[in-house]
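Report on the structure given below.
Note that one protein chain of the assembly has been removed; the remaining protein chains are unaltered in position.
Per-chain numbering from 1; labels A, B and C assigned in written order.
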Amino acid sequence: MSNSIGKFFTVTSFGESHGRCIGVIIDGCPAGLAITEDDIQRELDGRRPGIGVAATSRTEEDRVEILSGIYGSTTTGAPICLLVWNKDVDSSQYEKLRFLPRPGHADYTAFVKYGGFNDFRGGGRFSGRITAGFVTAGAVAKKLLDIISVEVLAHTVQIGGIKAQPKTFEEIRKNARENPLRCADLGALDEMTEVIEKAKEEGDSVGGIVEGVAQGVPVGLGEPVFDTLDGELAKALFSIPAVKGVEFGAGFSLAAKRGSESNDPFTIRNGKVVTMTNNAGGILGGISSGMPIVVRVAIKPTASIAKSQPTVNIKTIKSTTIEVKGRHDICIVPRAVAVVESMMAVVLSDFALRAGLLPRVIK
Amino acid sequence: MSNSIGKFFTVTSFGESHGRCIGVIIDGCPAGLAITEDDIQRELDGRRPGIGVAATSRTEEDRVEILSGIYGSTTTGAPICLLVWNKDVDSSQYEKLRFLPRPGHADYTAFVKYGGFNDFRGGGRFSGRITAGFVTAGAVAKKLLDIISVEVLAHTVQIGGIKAQPKTFEEIRKNARENPLRCADLGALDEMTEVIEKAKEEGDSVGGIVEGVAQGVPVGLGEPVFDTLDGELAKALFSIPAVKGVEFGAGFSLAAKRGSESNDPFTIRNGKVVTMTNNAGGILGGISSGMPIVVRVAIKPTASIAKSQPTVNIKTIKSTTIEVKGRHDICIVPRAVAVVESMMAVVLSDFALRAGLLPRVIK
Amino acid sequence: MSNSIGKFFTVTSFGESHGRCIGVIIDGCPAGLAITEDDIQRELDGRRPGIGVAATSRTEEDRVEILSGIYGSTTTGAPICLLVWNKDVDSSQYEKLRFLPRPGHADYTAFVKYGGFNDFRGGGRFSGRITAGFVTAGAVAKKLLDIISVEVLAHTVQIGGIKAQPKTFEEIRKNARENPLRCADLGALDEMTEVIEKAKEEGDSVGGIVEGVAQGVPVGLGEPVFDTLDGELAKALFSIPAVKGVEFGAGFSLAAKRGSESNDPFTIRNGKVVTMTNNAGGILGGISSGMPIVVRVAIKPTASIAKSQPTVNIKTIKSTTIEVKGRHDICIVPRAVAVVESMMAVVLSDFALRAGLLPRVIK
Partner (left out) sequence: MSNSIGKFFTVTSFGESHGRCIGVIIDGCPAGLAITEDDIQRELDGRRPGIGVAATSRTEEDRVEILSGIYGSTTTGAPICLLVWNKDVDSSQYEKLRFLPRPGHADYTAFVKYGGFNDFRGGGRFSGRITAGFVTAGAVAKKLLDIISVEVLAHTVQIGGIKAQPKTFEEIRKNARENPLRCADLGALDEMTEVIEKAKEEGDSVGGIVEGVAQGVPVGLGEPVFDTLDGELAKALFSIPAVKGVEFGAGFSLAAKRGSESNDPFTIRNGKVVTMTNNAGGILGGISSGMPIVVRVAIKPTASIAKSQPTVNIKTIKSTTIEVKGRHDICIVPRAVAVVESMMAVVLSDFALRAGLLPRVIK
C-alpha cells in the first residue's frame, strides 16, 4: 500500500496527470462529519494556479466530485472517494520526450523502476498534479480538526533568496491566502515577484520554503518510537514533489546552538503548562507538546525549465539535450502552500484518531 | 504498531532505559543470511560512548544476545529477537525528578500522553538508549545490503558551529570510525573537541549535524507516492531522539537556487546513466536514482544539562527550576552516527525487499 | 484501512449499493501486466444475476471502467482504479424501512456502529453489490496468477440440502460456468433448481456451499505465524456477505478422524514431492504445499425474504414486523461463486508477490 498514508485516517492516492482523473480514497473518517462538495472545492481552489507570475498556463478548473462515503452532506463511516476529472490535457509534447528524462524529474527513475510501463504523460504519477487529491483529502481532515479546535495554516516564507519576516498566526491567517504568492509578509511580495519574473525571463525557475503551523494541537499526538508526530509529518511532506528538506521548530539552526539556548523552559500560563520558547516546534519525543506545531519545508526550483539541459536518451543510451516547453510553474512554492497545509491536516487527523481524541461518530 | 518500522523488513522496538532490557524484533529478514552475535556486537560497539569528551560516564558495556530467528549462524526466516540486558542502572535521581519535566525532554509529553503511567526512569522509552536496539537491527540490515553491494556510512559533519570539510566516501570509511567524534575531517577534530569541552565546563551541551551516505544503491528503491524513499528515511531518522531536521542532497540550500543550478543533468559514464551533480541526494520522485543517497540530519544539543533551567512541577502545577545531574553526553552527535547509519540500512533493506532486489532465501 | 486487504497486492473497496458507484483501488500490481476493460468485464459478467430462478430482478448491466493505473492495455505500476457506475436504483423502499432492521442483515449493527449516519439505501456498504468490485479486482489478480500458471475455480457444491457429487478440476472448469447455478455436477441441477423454486413460492430463501480450488499453486505461499495462507483466505472470504463458515481440505470432518486417516502421506510423483491425499487442502503450517488449495465456504440463506418477520423499530424501540419486498436473490450461492474465485485470486496474488514469485515488472 505504497500509495496510502495514515493508519486510522488513511488516504489512498490514485490517478495520473494526463489520465482520466486524480483521486483519493479516505478510509477511517468518522461518521457524522458534515461536509459538502463546496467545502472541499474551496480548499481545492486554494491550490489553483494563481493569477500572478508564478502560475502555469494550464487553465483547467478542477472540480471535485464525491463518489462515495458521504450521504446527505454527512460522512457515513464508509470510504470516501473524491475525484477530480482531468480535462485540458495535451500529451503531445510528452510523446516526443518519452525517452529523454528531464533533469530533476522522476522520468528516469520511474522509467527504470516500472520497466518503461509507467504513464509518462505529464509526469504521470509524479506530477505535482496529483497533489490536487491531497488537497481534497486535506479538506476533510480540516473539517475533522475543527471539531477539536485545531487550525492548520501554511504560508510562503522564502522564494529564491528572498525571505519573509516572521508573522503571527493571525497575520498568516489574514494575509497568506489573499495574495498569489501565499506570503503573509506583504512587504516581501514585490521582491519575491521580481525574483520569479527574472527567472521566467531567463527560462529558469526558483525554489523556496513553505512553513506550516498547527495551532490548538492538544498534548499527546504522536506514537513513538517510530510513528512519531514529526516522523509521520516528514514522511507526508516528502510525498509532495520537489520537497528536499523538512525541519521542525528551530530545525537545522539548533546544530550550532547550546542546550541552554535550545531547550524550551516550562512555565505556567493561564493555569496551563506551556514552554517559554518553541524551538522544538511543538514536538517533544515525537509527541505534541501543546505548543504550535511548526514545520518548514524546503522546495527545490521547478525542474521543468525552458533552458537547454544535458540529458540522455534512455532508449539509445546516447547523450543529448532537452528544452522543456509545455506549461510549467516558474515557482511551485505558492501552490505547495495548500498542499503542505493539507498533508499536515491529514497526519494530525490520523493521530487525533489514534489518540482517541476524536470520536468514531460525530454527533 | 507504533513501535514498528518497515513493511517487509520490519523492526519492532521494545524495552526501556532503566527496565530489564532493550531489544528489537526483526520480522521479514530472508532466510539463509549468515550472521553471528559478534557481527552485531561490532556494530553495537560503534555506538558505545567514546573515550573522548563527548562521552557519558555510564560505563555499561552492552552485549547483544540473539534470542530467536538465527540458528547455526544463519537466519531462519523467523522473527529475529535481539536483546541487550540493562545493567549499571541507577534510577534514584529520576525518582526525585519524577514530576519535574526536563526542558527539551519528552518527560512532559510522555507524562500527559500516558497518564503518568510511563516508565520515567532514565527517560524510559524516550531515552537515547533505545537506539542500542536500532543499531542491532541495523547490523542485520547491513549484512543484507552487503549482498547487493550497498554500503551505508554516516559521519559527523558539524558540532556546534564547527563544520567539517566535505570528504569522499573512501575518506569517510577510513576516518570516521577512527576518532571519538566520528568525523571524517580530521582537521576539524580539535576545534570540535574544544567546542564540546567548553560547553562541558559551562554545564551546557552542543548540537550538530550527521550526514549519512549510501553507496551502490540500485535505481528503483522507493514506493511513491507516499512510501517514498526520502519520506521513509526521514520518518526513520526522526525516530532518533534529538533529530529536528532532515534534508536530502543540497536540501534547504535549494530554496535559494535556480532550476538550472539545482537540476542534476543526466550523462553517460561507463555505459551507465548517471547525473553530473547530485543535488537531489540520489532520490528523484521518491525513488533512488543510482547516485549516492545523501541525507543530513540536524541534531539538537543534548537536552540534559547541568545548568539550572525553569520548569514546572506537573503534580502541583507550580513553577520551579531543575538542574539535571546524572551522566549525560555533552554532545550526542558522535553516538548518533552509528544510529543514523543503522536506520538508513534498515530502510534501504526494507525497500530492497519490496522492490524484489533481495531474495526471500539467500543461497 | 479497514476497507483494504492484502499487503503487497492491496485491494481497497469503496462505494455503496445505491450510491454513485462501486469501485476498487488495486495498489501493488506489478507493471507490465497486459489487461483490458474487456478482460475485467468478462469476469464481472460471471457474477451477473443468472437467467435462472436464483436471480434478482435488478436488470442493471454492470460495466467496468478503468480510471487509472492502466495505460495502453498494460498496468503501469500505479494504483489501478476500477469503477462500476450504479444505475437502475430505486431507493424508495429503503427510506420506508430505514428504522426497521431486516433480520439477518447488517442494518441494525451498521446503524448502531455509525450512529445512524450510514447509507442505508440498499444495504449501503453491506450489500452483496459491493462484491462487484471484488470481482473486478479478482480479474486483475487472475491475470497475474496466469503468469505463474495458477488457476482458481469455484463452484456450487450445495444448495439447500442438495449436495453435488465431487468433480475433477477439469469438470469444474468445463461445467460450472455453463449453468446458472454454477454447479459442476450437472446431475444435481434439477434438484437444486427445485429447492430454489420451492423457496421462492413460499417467500423464502436458501443457502448453500461454494467450493474454491486453486491449482498450480507453488510450494511456499503463506507467511506464518499470523499471515498464514489459510488465515488470509478465510479473512478474505468472510468479507463476502452471508459467509458463515470456511474450512480447508477435509475441514470439520477431521474432528472425528484419526491422525492416521487425516495425515496426507508424502510420496514422489514425476520426480516431485506430493501427498497421496489432500485432507489438508493444500496447506500445511499456513504454507501452500503444492497440492491444490481446496476451501469450502458456507453461505447462509439470503436474509431478505418476503415472509413476515419480527423486528424492532430502532427509533421508537418498539416491536413490529417486516416483509422485505424489493428485488432479491432467492439463493445467492451461484453469484457468490465468482466472488469466492476472485477473493482467492486476490489473496494468492498477494502471497505470490510477498514470496517473490512474481516480478515487480512483467516483461
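Operating definition for what follows: a contact is a pair of C-beta atoms (placed from the backbone, for glycine too) under 8 Å apart; a residue touches a chain by one contact, two chains touch by 3 or more.
The structure presented is a predicted model; accordingly, all values stated were derived computationally and were not measured.
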Contact residue for the chain not shown (choose from C:Thr136, C:Asn175, C:Ser288 or C:Ser342): C:Ser288
Among C:Gly77, C:Gly138 or C:Gly207, the residue in touch with the chain that has been omitted: C:Gly207
Selected from C:Ile25, C:Val64, C:Ala176 or C:Ala236 as touching the chain missing from the view: C:Ala236
In chain B, positions touching the absent partner: 1-4, 7, 10, 12-16, 19-21, 23, 25, 27-28, 31-32, 66-69, 71, 74-81, 83, 113-115, 117-119, 121, 124-125, 360-363
Missing-chain contacts mapped onto chain A: 7, 355-356, 359-360
Residues from chain C at the interface with the omitted partner, ascending: 1-5, 13, 101, 103-106, 108-110, 112-113, 125-126, 130, 158, 160-161, 199, 204-209, 219-220, 222-228, 230-232, 234-239, 241, 243-252, 254-268, 271, 273, 275-276, 279-281, 284-289, 298-305, 307, 309-312, 314, 317-319, 354-355
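We adopt the following convention: only the chains that are shown with their structure count from here on.
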Chain occupying the middle, per Cα centroid: A
Centroid comparison with chain C (C-alpha atoms), farthest chain: B
Distance from the mean Cα position of chain C to that of chain B, given in whole angstrom: 46
Centre-to-centre distance between chain B and chain A (centres being mean Cα positions), rounded to whole Å: 26
Residue numbers of chain C (touch at least two other chains): 7, 360
